[in-house]
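With one protein chain withheld, the remaining protein chains of the complex are depicted in position.
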Amino acid sequence: MSRIRLGMVGGGSGAFIGGIHRIAARIDDRYELVAGAFSSTPEKSLSSGAELGIDPKRCYGDFAEMAKREARLKDGIEAVSIVTPNHVHFAAAREFLKRGIHVICDKPLTSTLADARKFVKAVESSDALFVLTHNYTGYPMVRQARRMVAEGAIGTLRVVQMEYPQDWLTEAVEEAGSKQAEWRTDPERSGAGGCVGDIGTHAFNLAGFVTGEQPESLAADLHTFVAGRRLDDNVHVMLRYASGARGMLWSSQVAPGHENGLRLRVFGARGGLEWAQEDPNNLWFTPFGEPKRLITRGGAGFTETIGHRTPPGHPEGYLEGFANIYAQAADLIEAHRRGQVPDHLLPDVQDGLRGVRFVEACVRSSGRNAAWVDL
Amino acid sequence: MSRIRLGMVGGGSGAFIGGIHRIAARIDDRYELVAGAFSSTPEKSLSSGAELGIDPKRCYGDFAEMAKREARLKDGIEAVSIVTPNHVHFAAAREFLKRGIHVICDKPLTSTLADARKFVKAVESSDALFVLTHNYTGYPMVRQARRMVAEGAIGTLRVVQMEYPQDWLTEAVEEAGSKQAEWRTDPERSGAGGCVGDIGTHAFNLAGFVTGEQPESLAADLHTFVAGRRLDDNVHVMLRYASGARGMLWSSQVAPGHENGLRLRVFGARGGLEWAQEDPNNLWFTPFGEPKRLITRGGAGFTETIGHRTPPGHPEGYLEGFANIYAQAADLIEAHRRGQVPDHLLPDVQDGLRGVRFVEACVRSSGRNAAWVDL
Amino acid sequence: MSRIRLGMVGGGSGAFIGGIHRIAARIDDRYELVAGAFSSTPEKSLSSGAELGIDPKRCYGDFAEMAKREARLKDGIEAVSIVTPNHVHFAAAREFLKRGIHVICDKPLTSTLADARKFVKAVESSDALFVLTHNYTGYPMVRQARRMVAEGAIGTLRVVQMEYPQDWLTEAVEEAGSKQAEWRTDPERSGAGGCVGDIGTHAFNLAGFVTGEQPESLAADLHTFVAGRRLDDNVHVMLRYASGARGMLWSSQVAPGHENGLRLRVFGARGGLEWAQEDPNNLWFTPFGEPKRLITRGGAGFTETIGHRTPPGHPEGYLEGFANIYAQAADLIEAHRRGQVPDHLLPDVQDGLRGVRFVEACVRSSGRNAAWVDL
Partner (left out) sequence: MSRIRLGMVGGGSGAFIGGIHRIAARIDDRYELVAGAFSSTPEKSLSSGAELGIDPKRCYGDFAEMAKREARLKDGIEAVSIVTPNHVHFAAAREFLKRGIHVICDKPLTSTLADARKFVKAVESSDALFVLTHNYTGYPMVRQARRMVAEGAIGTLRVVQMEYPQDWLTEAVEEAGSKQAEWRTDPERSGAGGCVGDIGTHAFNLAGFVTGEQPESLAADLHTFVAGRRLDDNVHVMLRYASGARGMLWSSQVAPGHENGLRLRVFGARGGLEWAQEDPNNLWFTPFGEPKRLITRGGAGFTETIGHRTPPGHPEGYLEGFANIYAQAADLIEAHRRGQVPDHLLPDVQDGLRGVRFVEACVRSSGRNAAWVDL
């Protein structure tokens, strides 16, 4: 099977997430990066492309130009990765979707709910595929957890505890030259949510993915601890599910000692599951009335189809989880070549909309003194 | 120094917490148990007393009789441990306090806020001492955490994450003969809070002890998952502090896989601390911008005066933490013999009132759809 | 049942292990300490006794005098705890054993093999009971491990990995005034083994207790790292069992970062078990081809009869494990009062002899360039 011809929007020199997407695409050798609008100026895009070994003719200074030209090329890109700040996602994706080029887009979907709604329509009216890289859903033990919940291992869902603490915004690094911090704390580029949009959405998405349930309302208390910061840096949320389940979410970027502490604990009438991103090859399963069990990637009790690049005990991590998303997107794209539309577990535009709604609801609730609001 | 003559109310055969108090009192050999109203009937009290080697003449069927008679004895008790269900605490304590007998009382203080307020007055108008056994404040690493916060190790307080999950009420064991479950799920004996009163108060008290700050308002979502249960079995609370700090508390008795999972994480502008009751000899200290440090009981960086019965690496646990409360109560009682009233860190009636207020506020907020209420 | 009248040899002010024995004896309230030869001079013994509230007439300056006099008293001691340095154990024990007074003795049994052999005879020719406080065999999860091995949970034994690292002798503290270090590094008082006798024996004993098998030969490389130290401070041993199993033992007192790191891992043809003293309430059980299981004290899968003072999740530790030895010794002594000799799991003089033989064999092997020697 020939490699999928891939383009990229964003991800120029110095960017973080673009490099991650490129490694993720390479690990299983299903893609070939052949074009890009890596930066907002032609010069920077060209120099970034040169570092990546991209033909200069296919280094664009503008995503619209790229979409137009690539769509006309005989060997133009089949798919594009969009790895810009949030506010650019929709405008860029639209150009490719309307030309039948598949889109793999970083999260959150958009910086505004209005854009998110338009985004859904743009995807629905396109024949092309759309994948949102909520990458944590690509970790093998997260898939295992989802499967176990779906198979009834924990019984009726009761309690969902989500958390995602980090510490890198403990001080005002956005004022000290950190580009990563700058755009993430800027409402123009990130939207109305800071920490809640950047990482709260990941925790929220993960819980929905694993439990198969979505909350119907929430009460949120967003707070900004660092003086001068324009968006929230600590997020407390209580959630209620239609089924009667209850949830709690904490995300923070001012929690010293936490690097990337995404963690999910779900409890049902018959058992519990616990997973932590910093220890990703392990999944605790705690059936009520039995000893705790530790299920490992590839080990006994692991029944997933992904996560088999290396034997058990040879840790996989963030990049492999991300690569699983890309590999499954490749499966979809190849099926699309054959005219098929298989079932899949990849995050899609509806998940993206849910995430933006979650951010919007948190901001709305918090603005009303943490009143309950519908999701 | 002669041992302190101690009596006990409650703690007859089959009770849990009474036995714990007796071991706690024995470990450091500062008390001698000489009298008791161990049960609500004279016969049971007598047989329980016999098992404990208590003089039958000092086994009472009634705490009032016990208080009256012991107060008149030349070698009557100097202190009494009250280890009954919550609703009896105040009535029993009052009898001893008004006769100048020191009271060591299990938590929560009372089952109603009205009783708690009267309790404060009863203590204030007595010359006798009052200690509430919020035993987790007696763990050496909890003391160490408090000391470090007070000394500025984490800077200005920002975020307080409290949790206390258990799983023993995952099913309706109160209907299957569990006495421990019966009274804890009975509003008559426990008060208006179930899980929130039984263990939520511990987490709340611990956070206040360590941080030295008290929240001023909260929004609580109490829920009962087990059909037929009369009190909450899962507790979600958001909290706000006058200082601007924010907190979150989760306690649950329906979280499979959790035995006694009290855990506290506090974060300030300069660092964080984390302690978990099931791993009590360790304290994580995470100064921002430095490697994480693990401080152990008795090891380097441990600066507390308690926790020295055994060398580092020889685990102490629940009983030793409880014994530390009894040992420090003995210090107070001996000082009282000498006419002194030293400073101390033991939980007192004000802590008890705060705990009952917390329960009451949670119930009130939850009844108003988790509206913010003052504490 | 009346309390057992207990005496103590050693354990004066400033000693470590004597205080531990006293707490262990108190926790379950089965003993009453009434006499002692706490120090080697009458004055010190008297002052130590006074601190402990012992009748001055029963504070002796000499264990022989104590044995003689207590044996004649109507209410003389029924049992004695011997908590002196190793070289005194035998001489002291003999005096009590020959007068029918039960002996609870700290480990290792003696400082020489010759003494150990005489010790066995002294115990065998006495009607009194003898218990050696290899206290780690009193931990509930150690009992659980032993039970599981005996019941076949891991199949035929293959590999035994024992380790016991500490760090408190990393520097020459014996030259800086540490009494604990002084006698432990003194061949006159400790015998020919340093680290191997002090803690290596604990690891060796623990492995024998759990596996039910004893090695038949060993090759040992003892080493002294700290200049001027007269006994070994690091111990490497390979072991062979008659059954074909193989073992390895590391103990060290110069391993920075280890406080009291006793750990045992045993592997059989069908599974494995792992236990660590610093995390004593957990036992890993790893049946081959199944997920790992974590069995907790008092939790699901825990089938032992000890370890029930507190519910699961309320950590017990070193003192409670020690107290379990004392409680079961009390059972034996009470049975002896009734003329019974029940089966039991307490370490006895044969275990003590095995321990001294182990030390002697290690020293012998090491002196012959780690040649294999019989045990």
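The letters A, B and C name the chains in turn, as written, and every chain counts its residues from 1.
In this section, contacts are C-beta pairs under 8 Å (C-beta built on N, C-alpha and C of every residue); 3 or more make two chains touch, one makes a residue touch a chain.
Worth saying up front: this structure is predicted, and the values here are computed from it rather than measured.
The chain we do not see here touches A, B, C in the full complex. Checked against the full complex, the candidates A:38, A:119, A:241 or A:318 give a single residue touching the omitted chain, namely A:318. For the options C:231, C:254, C:295 or C:349, the residue in contact with the chain missing from this view is C:254. Only one residue in the set A:41, A:156, A:310 or A:369 touches the chain that does not appear here, and it is A:310.
Although one chain is not drawn, the whole complex shows that of B:150, B:294 or B:341 it is B:294 that touches it.
Interface residues of chain B facing the missing partner chain: 285, 289-296, 299-301.
Touch with the hidden chain on the side of chain C covers residues 154, 158-159, 161, 163, 167, 170-171, 219, 221, 223, 225, 234, 236, 238, 240, 244, 246, 248, 250, 252, 254-258, 265, 267-272, 274, 284, 286-288, 292, 369-370, 372. Where chain A meets the chain that is not shown, the touching residues are 2-3, 16, 19-20, 22-23, 26-29, 52-53, 166, 168, 258-261, 277-281, 296, 298-299, 309-320.
Basically, only the chains that are shown with their structure count from here on.
Farthest from chain C, judged by the mean position of CA atoms in each chain, is A. Of all residue numbers used where chain A meets chain B, over half belong to both copies. The two sides are thus made of the same residues. Centre-to-centre spacing of chain A and chain C amounts to 55 Å, using the average Cα coordinate of each chain.
Residue positions of chain C with contacts to 2 or more other chains are 296, 299.
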